[in-house]
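Every protein chain but one is kept in place in this view of the complex.
For reference, chains read A, B, C and D in written order, and residue numbers begin at 1 within each chain.
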């Protein structure tokens, strides 16, 4: 059932809500993309994906380049993106290998050291924040090895990647609130159960809150901060959830989360409290979350087209090795989609290629270049 | 001194690295007999007796208890065979109370067969009477033993040996009166005699030679890890005994001249 | 027995909860004098002397060292004032070697002023000669003390008191010969006499009354935490002494009749 | 040997005041023992007063009690070897491996639930045996041995799960273990209750507890007192591993999935509860009920802080302060009590300047 809770304010069926509903409809099963900088996102800038939104001109891949690809952690979707990039590199006659970043700053350091020891032509990182690997990046840049950060935004610290490819975390967060606005007909009351320990998540929080605030009937009950370590602690997450349930009672309708970690604990706590009416939204389209959405335990999840960013990363390397400037992240054009119970795959496996044939676009672009 | 030995040690040898603590020592002790053990510091008395009680595994040698071989053996096996020992370092657990220390390892329990519930009150009362019969009256049976005086601790260690649930056949005491006052020593010496009279074999290590000569029926004298004398005390006086301790086997030979 | 007391304890009182260990005890000891301390187990001898050495803070009372008040004080302060003590529990660190134990807290060092480099070789040699002069010759100076026999440990504790870098004025020994053999005891008793002859005040706690009566110039008898006698040994024989220990003040009164 | 000794007259009486303890002494003693219980009541009362409509509700209490069961069981697991002062740092990783292994067996390998549970418990026994071997045979200090074991277990968990959450095909028959009720009481609470009762009886009522303590005080001495040190060490480590595995099973059943990186985070709360619990009921001795009370004290307070919307950092700070406060108050109470007793004796002595002589009974014939 889709009706908001009885004691909340009535539906506010204004234009904003209608816009949100329209986007949700188009984005469920289809793709949405936006124009401009991700941090300045508003609902107006979001469009239904129809035509190719990515770059149309690039450089000719240099011959015989060797890549090192550092992924945040083996076994996550980072690895998936990394492997994909390695495969693309091999297709264009390069060699590439994947290094495990082990998910911690120390692990990143070790991985950067391993990469540096190999003296590659370029390094791609997947989901490693600039600020946690600044020394490694600097070390590589000093050896004239360009570093491309995938799933990483420009943070503005003293050291930055030579090129970025965002995985649309902010965009997905905006879609989260859009979903809630549409679903509640403009009367959503929500808690951001957020992690502010990463700059890109802070950007996502700020932007999506702004979008949410434009819905006049909506209300942010609280931004509850927690760390990644806490998210990994099932008991802690259940305690937090319990306290939210008790504190807001039936006002609590939506819980926004920045990643899949710990969401199962939130859901378990909601179920234990008999509050299956509370809707949990997450993003990054991790398989276990999509499975949970398919089962009806989780309300919705969001994902940017995965694999596209791998091509975008290789494209950045191609440009940098050819001596061209990197493509600004705003021009990557990577779209995102919405997963609801109706379209989420049971096993969590998404065939991203079925949405759009980005592979063909990039290969054609590279072979066309001089 | 009747009958066959209840305990016979044969060729016990124990080294620690290059230090030979006990070197091929044999001795025996009979029921109803007190065997005194004397020797210089570091002569190997404690090591030898720790081998008897099962606390130390010898490099070579074995024990016979009532004619049956018992080696190598654990402390638990020695206890089952009826060997009880009071150690020189007392072996008390400083973080346990007096009662708990006395009954450690053989607590009195009641209740259903598989659920041995501690009978704390009974153990407390028993500890009190036991210590009173040893001549000391302590205020609090629940005090941690770390708060006891040197002599009081020694008494607790002695009391511990006396709560054995099966009657020991051999009672080994390693310097039981070292920390005791004159009167308290007398009580313990009386106790040793009473134990002998009940038919136990009692082995007493002591540096108080005059006292020991009065008490013991036979004497084992050790020097540098070896047994230099093993025989009845009536052949010995204090002077002779000290000679043996100091000069070892040579003293024996000389007197043989 | 010449001159004024080097150490005077006034009205020392110490309780542990409801147990009164030492009750308003005063005594003094003069340079070149051996003061024997006797009493039943638990009479408060060790507690009293631990107060003297600074190991225990008394509830009431104070010390005068050479006429100057020293209370409440720490062990370090007592040492500076020239009070050295051998404790009944020896206080050795089982995980340190023999040399390290002997020199613990006053290692010999060389090198630049702010960088005291250990002179291990020198300390090892000194420990060996020191122990040999105490009558025992051990194989390995680097062995952990947990591997020593009871008497050897006692010797290490005694050696520890003898490496004091400043000459102590008062040497307190709590049952220094309890674990020693006859001959070893004699060496220690000789040592005590030599210390006295060098002008130290020596306080010896012991349960070996005959020995102590020969050794000590004056005697402090304790009973139930109180001093029941404090006077020259020439007035006492063993029997009288045991009477005092057992009957306390009453014995004195009776003899006054 | 009761009649070996014909009771002679007592020779030496300890000089002690044998009157009953004063009310003040009794009160201070009780504060040391039951202070944390009182504090728990106080905390609940305070938060209930501050947010009566949300904190002071049956649902809330129920949820707090249930949420905490896993942590409490891990804390109890840590407490068991701690009796003999063995620090078992592998309880967290064991919990982690248990939940991952169980879900993997059930959901991926289609093993029947009962068999998976048996397999997990068997693995726990193996871990306990391994820890015991390392500590006893190789003479490793318990903390390093169990840290090492824990590291291996976390690696195995990662290997089994492939680093991913296992969430598919987890059957109701497994999730039902933790999610049901019995007579209105949630099942996890009943499990916890059963575990606590068994442990408390074994540790406090039978010789088990004091034998374990004796190993802390003097391991060699305990062995010489005839205690089978090996057997007790084994029982403690196996018991701890099995308890941790039960906690893991409970967690997996509640969450309905197997996590690849759960484990280490339970260590701190578990040890904090165990040590804080040592300050309660039997001051100075770790004990099972104490651990239980300590764990719930911390969680009720944190739940209260969360209700008031306290900042994230407050929780962490509070955790530390609670442990420091709890342990030191108990310590101070013990010392204060002793001082009161001393003062009592002094007063008595002042009233009767020469107290009845300790040996006076014997002197009057």
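By our rule, contacts are C-beta pairs under 8 Å (C-beta built on N, C-alpha and C of every residue); 3 or more make two chains touch, one makes a residue touch a chain.
Computed from a prediction, not measured in an experiment: that's the story for all the values here.
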Taking the complete complex into account, tell me which visible chains touch the one left out. A, B, C, D
Touch with the missing chain holds, among A:28, A:102 or A:250, for A:102
Among the options A:28, A:131, A:219 or A:363, which residue touches the chain absent from this view? A:131
Among A:39, A:92 or A:116, which one is in touch with the chain left out? A:116
Please give every residue of subunit B in contact with the chain that is not shown. 15-21, 23, 40-44, 59, 223-225, 246-250
Name, in rising order, the residues on subunit D that touch the hidden chain in the full complex. 87, 134, 138-141, 143-145, 147-156, 158-159, 163, 264, 268, 271-272, 275-276, 311-321, 323-324, 327-328, 331-332
At which residues does subunit A meet the chain that is not included here? 73-75, 97, 99-100, 102, 104-106, 109-114, 116-119, 129-135, 138-139, 155-159, 196-199, 202, 225, 227-229
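Just so it is clear, only the chains that are shown with their structure count from here on.
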Selected interface, B-D versus C-D, where C-beta contact pairs are more numerous: B-D
So, in whole Å, the Cα centroid of subunit B is separated from that of subunit C by 29
Between subunit C and subunit D, what's the gap in Å when you average each chain's C-alpha atoms? 44
Rounded Å distance between subunit B and subunit D, as computed from the means of their C-alpha atoms: 39
For subunit D, residue numbers touching 2 or more other chains are 11-14, 16, 18
For subunit A, which residues are shared contacts with two or more other chains? none
